[in-house]
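The complex appears here without one of its protein chains, the remainder shown in place.
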Amino acid sequence: MSKISLFLCNCFGEIGRVIDLEFIRKKFEADPDVDSVTIVDSLCMPDDAAKAQVLTRERRIGKVLIGACSPYGKMEFVRLGLAKEGAAVRAVDLREGCAWIHGKDPEGATRKAANQIDMELALLQNRKDSKDLTLRVQQEVLVIGAGPAGLSAACGLARLGFRTHLVDRGSAPGGLLNVVKKVYPTDEPGPGKIKNLVDETGENPLIRFYGKTKISSVKGYAGDFKVKLTGPEGNTALRVGAVVLATGARILFPQGLYGYGKIKNVITQMEIERRFATGALNCKTAVFIQCVGARNAERPYCSTICCPLSLKNAMRVMDENPGARAYVLHRDIMTPGSVLEAYYRKAMQRGVQFIRFDAERPPEVRGQEQVSGVEVFDSISGVSRVIDSDLLVLSTPFVADPESAAIARMFEIPVDKYGFYEEVYPIHPVETRNDGIFICGTSRWPVSSDQAIAQGEAAAIKAASFLGKETVSALAMSRVPGGKLGHAAADAAACTGCGNCVAVCPYKACRLQRTGNRSVSRVIKVRCKACGNCVAVCPNGAMQMPEQNYRVTGEMIRRAFREVR
Amino acid sequence: MQPTEKKKRTILVVGGGVAGMSAAFDLADSGHRVHLVESGHDLGGQVAKLDKFYPTDHCAFCPLWTEIRRCKEHSCISVHTNSRVETLEKSNGSYRAVITKSTPVIDPDLCIYCGRCESACPKGVARPIWEHAYPPVYLIDGDRCGDCRTCADVCPTKAIGFDREELQAEVAVDEVIWSAGFTEVSLAPLKEYGWGTHPDILTSLEFESWKAESGENKGAILRRSNKAIPRSIAFIQCAGARDLRLLPQCSAVCCMHALKQAQWVKRRNPDIHCVILYTDLRTVGRDYYEYALRDFGGNGVRLVRGRPSLIYPLPGGDGIAVKFEDTATQKREIWKFDMVVLNGNLKPTLSSLPGDNARPELDAEGFVNRTATSCGFVMEPADVTESAIQASSAALRSILADKS
Partner (left out) sequence: MSVDRGNVKILVFACRWCGLIGADGAGRKRIELPASYRVIPVDCAGYVEPDAVIRAFASGATGVAVLGCHVGGCRFNDANHPALKRLELLKTLLDTTGIGGNRLLLGFGTAHESHQYADMILEFHRAMESMPSMASWLPQGQ
């Protein structure tokens, strides 16, 4: 068993004036596991740091223990520097965790320092290295969904040089934007907005578009997903390194609300879009009602686009029908930011009328066969009024596409209670718990086409940087600074196949595999993040984390309060 | 469109907050070189200094700490703290940038956080950096320093230098991403808000650090005037924002920010009466409306729709009056509060930088004009999630930008 070199930092007396470093030195020089003990004044300062590095390098010291300041301070950089010399380096916090916090008890602090160093020595002597896996990352990508988000992701990936498979259940790319004649706030045509992207799917040789195609099965993990597609030309088997889910969402049909389906000229925003597309919309007074079927008990969320959408359509009604009036009945006007707030001001200046109502007292539609008016209690003025109108437009929210849940299950990512794909909170909005699977667009959460395009770009660069590595070590696939501790591994001989680990793993990294007449747990290294839950629930210790195995923990516990002489 | 843009670029990212770090990391992870320039002492920006974060209601520094460390440790990212981009010249499709670094009096590379300067300083101007900076260092408040230099004598690593010169580094970069975030704008010109007339009328960021768990009051909710427990707090939305006199934009983050602050006040002291005076309660974003719903039952924070016309300290010194119209009842009210928190006065940082700072073209409201690549609040008022998305999007666009 190779020995350990111990470096103790005096920290210019900050540690040394409380902890008796000479006592520690003498004690551990006599320890059979220790090769040498060196006390320096300041391990993080260039001279002493260099000295430690040279010592480590020249004496080919395989194991180093540092006693210095806290891991949240400079000590971590010292540790990383020494680790570059090829040694396994651990550290004990002798400053914030010992000398400073027990400053009035030098004897107690010295005893504690001795114990903590002893414990780390036990760790270094008993730890093992996890088996790593070098993953060859498949250099192709699959994008599911060819709306603005999916198009943006596919084009971004292709421009970065990756062969991209773009799948859509419809016959052509474009998604919902295909039917939008004008997009807010610029009023550019919907298809025009994504024209470059759509053209590129045809022109860029790296993009292959599969229309009327669905996903039939998914196997594998980050870097190597085996996906089967089913389309008009039969089945296709793909092996891709990453997958971008941009499967979109549906717009709620306001069945049974405000006379929709019973009274004529009570329509949805999609329907008014279609009327604009076929020619001028003829009406004298259009009334838009916001939050229909949204921000209620059933769907307590805001669908992001409906307020700006109504502003756009209200202005269009007035532009295309000189003398026409437009009313927007709302509970709050959701136009956050600079651009949208300016758009709201523009609508106000244009003459769109805004009436606020409370959720408890929604407007009522008037008319038998055709809409004739809307009665609304204006909560700002406290007066009820009837607006004569010949067109009522209902703003309904995005709802999760009915196929989202199945897709999420196939790709093993969670969905939230509304059916939208869940992301890694809080600053990885297009990434999911399953590495290699990215989400963007309205299937993630209701957003505008601009936001969907930006999310597609975000997913593209993240997928591309993963693929760009070409080979990746499973141990490096960690969001934790310093990398993964290791990989859990089950001893096949001892494993009883109980399945506790399979149930508890947050990343679905444990699987039961049949060997002969038993089931044995197998850890998918690419997915394991070393949280340790599987180790904790294993009934007989078959599952271990080699870097902090049961011998390590047991020895550390035994030494924690050993008498110090 | 020509595919295969495989040549590695060098990108300058100006601003090291959530947006800047997300962009920098995405670029570096794809093999491109990044110069990440931050004017403050450490990366993390405004969000790292917040007490809590919405909608998770957890601490803000912890997730950011991971990003900060990843940026500092990545071999492709050069982090320039205490720095600014002084000049930026474009020529032949690329840029030459001069990055000026003003190493603070206490050099963070040499400071070991021993605190001897703090003990030695007769005026108490040597103080530790904010609570959750890793690694921690000490700072000297230059404005109040008496120049006795005692600290320099006691510093064991000779980290203290009073006559430092600025260091300049010239770098050649292919693209620039602006991610300088937001700063507060003074509400003094809008006299009706009463900011500056009483210690208990404060902005939301002032209130955030005042009530911080890691702050001087350890999370206790106290009046700033006399440290007594307030009986009531008013949160005023759209203070300075959606106001053609000062900031025409909607600052996007304040409604959720007020809900978060008010809910935390109630958690720490359920007896404090909290009222949010709003115009539109903008809860656009994942799970935001549900977050607000917690208060609609009337058991928690009270939401009142009305924009105050006047906020003034009451004569006699006890309390602050808020005059407004409650649009639900159409009645004019004057309510008394012990504290008033003003939300909304955020502007994009680039709109008010001193002269020795390069900046891109800005639009009339101070946001980066779309001719330049930007992300986060300098582009458009945005919360953390939106900023992270825009940052990744900006990173992609900076790699693919046509160089001709």
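In this document, chain identifiers A and B correspond to the written order of the chains, with residue numbering beginning at 1 in each.
Here is the rule we use: a contact is a pair of C-beta atoms (placed from the backbone, for glycine too) under 8 Å apart; a residue touches a chain by one contact, two chains touch by 3 or more.
As the structure is a prediction and not an experimental result, all values here were calculated from the model.
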| item | value |
| --- | --- |
| Where the missing chain makes contact, among the chains that are shown | A, B |
| Contact residue for the chain not shown (choose from B:103, B:157 or B:214) | B:214 |
| Listed residues A:108, A:256, A:351 or A:382, member touching the removed chain | A:108 |
| Residues from chain B at the interface with the omitted partner, ascending | 56, 58-59, 62, 66, 113, 128, 131-132, 136, 213-214, 218-219 |
| Touching residues on chain A - with respect to the absent chain | 70-73, 93, 95-98, 100-105, 108-109, 111-112, 115-116, 119, 424, 433, 479-480, 485, 504, 506-507, 529-533, 535-537, 541, 545, 548, 553-554, 556-558, 560-561 |
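Criterion: only the chains that are shown with their structure count from here on.
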| item | value |
| --- | --- |
| Centroid distance [mean C-alpha coordinates] between chain B and chain A, Å | 23 |
| Residues of chain A that touch chain B when the two form their complex | 11-14, 42, 44-45, 69, 72-74, 76-77, 80, 155-156, 158-161, 200, 203-206, 295, 300-302, 304, 332-342, 345, 356, 358, 379-382, 416, 420, 423, 425-430, 445, 451, 453-455, 457-462, 464-465, 468, 479-481 |
| Residues on chain B engaged by chain A in the complex (per definition of touch) | 1, 3-6, 18, 22, 26, 29-31, 53, 56, 63-67, 69-70, 73, 110, 112-114, 134-136, 156-157, 242, 248-250, 252, 280-290, 293, 327-330, 365, 367, 380-382, 384-386, 388-393, 395-397, 399-400 |
